[in-house]
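Note that one protein chain of the assembly has been removed; the remaining protein chains are unaltered in position.
So, subunit A:
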Amino acid sequence: MIRIRVQPEVFNAGQEIDAITHARSDIGAVVNFIGYVRDFNERPDVVALTLEHYPGMTEQSLQEIAKSAQERWPLEAITIIHRIGRLTPGDPIVLVAVASAHRQAAFDACNFVMDYLKTQAPFWKKEHSRSGDYWVAARHSDSDAVRRWENANE
């Protein structure tokens, strides 16, 4: 089961995991990743960030990333929640939770979903720092991470 949500509201990781495992006895492992807003990034004193996205395409793109993960590993459930709007340091931004019968598939699939989300899903961060506002630049390390999965595929 794939659950995708793009929302300004905070999420509750515990509730999301409970929703995945509720009334299920075939799930042996749930791996989840939560991304948080840091107070340092390209500049040292980030006070807030604003997340812009492309409504419609965002949901579609996350759905497709989840589907590719399902094709690659035997998964029972994937939940992806991404927040939008203004967030401050310490706020959770993204949750990816992956359930499988065994831990290895869940670990790998969670990693895979995050790597693709970082390079494919249409989100953009504008950071507000004490020395001004700027759009965050994409990292080469993120596209390298995706290439790793593509090479593994061949």
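General observations
Criterion: contacts are C-beta pairs under 8 Å (C-beta built on N, C-alpha and C of every residue); 3 or more make two chains touch, one makes a residue touch a chain; residues count from 1.
In this section, contacts and distances are computed from a predicted model.
When the listed names "Nitrite reductase (NAD(P)H) large subunit", "ABC transporter permease", "Anti-sigma factor RsiW" or "Cyclic pyranopterin monophosphate synthase" are checked against UniProt, the chain not shown comes out as "Cyclic pyranopterin monophosphate synthase". Residue A:138 is the one among A:1, A:101, A:138 or A:152 that touches the chain not shown. From the set A:30, A:93 or A:106, the residue in touch with the chain omitted from the display is A:93, counting the whole complex. Contact between subunit A and the absent chain runs through residues 35, 51-54, 56-57, 60-61, 82, 93-94, 114, 117-126, 135-138.
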